[in-house]
Every structure is written in C-alpha cells, then in structure tokens.
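First comes the structure, then the notes that go with it.
For this view, one protein chain was removed and the others were kept in their places.
Up next, chain A:
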Amino acid sequence: MKNNDVILQVTTKVIVFIIVLFSIYIFFAGHYTPGGGFIGGLMTSGAIVLLLLTYDIKTVAEMLPLDYKLVAAAGLFIAAATSTGALLFDLPFLTHGYWEIWLPILGETGLHTAVFFDTGVYLVVVGVTLTIIQTIGVSE
C-alpha cells in the first residue's frame, strides 16, 4: 500500500522556509546576541534534513544540486582566506578588519571581516552535516 503523506509534505513546504529564515537570522545576529555560524549552519542543515525526511534523497538532490563535500571545502577555503588576508597587510594571521559601509536599504552599516570567517564556519557545518547524513542514508 502506498502511503499518502500530503499533510507532511505541505507543512514541510511552509516550515522549511521559516527554519531557513530563522537560521539566517541567527547567523547574522551572532556578533551581538547568542548565535553565529555554527548554530546557524546546524539549523540550515536541520531544514534540509526535514526535506530529506519528507521526500527521498533523490528528490532533495534534485532540489538542491550541491556536492556537500565541496560546500565544506569552500567554507574552509573562505575561513582560511579571510584569516590569511591579514598577511597581505603585514599583520599577524587572523587579524580582522572593520569598515563602516553605506548600504542602500540598511544605511550606515558596520561590516567586520569576522562575518566572512563565520560564513566559512556556516558552510563547513552545513557541508559536513549533510555529507554525513547523505552518506549514511545511501549506503546499504
């Protein structure tokens, strides 16, 4: 008998977006309030895991055609590159910089290079979590 999980699928479609939005909020709030790259990345992976629970691995792979190993590697690269950037200015490794930038909607905004480091962490967490889950899911 074929199960009909229409309720699960419909609620997932709504909830996934809420989770992803919340994870992005948490990610950007990390500097002043609890949050940051690690928990943000875990939450995004949580949203994708919910998709995996609702649909099967193949469908999710079609929705998000990403090689998560490369996502993790890209994250590592971003984090390493941000830290290495300090070497160009003859400052110690990992020294971060800070600018006030005028952005169209947000106005005067402080932009810190630690955000790029955090983006790296975020991508590594997403990449590693989903690589683990997909690998365990596929292998017999």
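Please note the rule applied: a contact is a pair of C-beta atoms (placed from the backbone, for glycine too) under 8 Å apart; a residue touches a chain by one contact, two chains touch by 3 or more; residues count from 1.
The rule is short, and it goes like this: contacts and distances are computed from a predicted model.
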"Multisubunit sodium/proton antiporter MrpD subunit", "NADPH-dependent glutamate synthase", "pre-crRNA processing endonuclease" or "1,2-phenylacetyl-CoA epoxidase subunit A" - which is the UniProt name of the missing chain: "Multisubunit sodium/proton antiporter MrpD subunit"
Of A:24, A:73 or A:133, the one touching the omitted chain in the full complex: A:73
Identified contact with the non-displayed chain, of A:9, A:33, A:95 or A:109: A:95
For chain A, the residues touching the chain missing from this view: 69-70, 72-73, 76-77, 80, 84, 87, 90-96
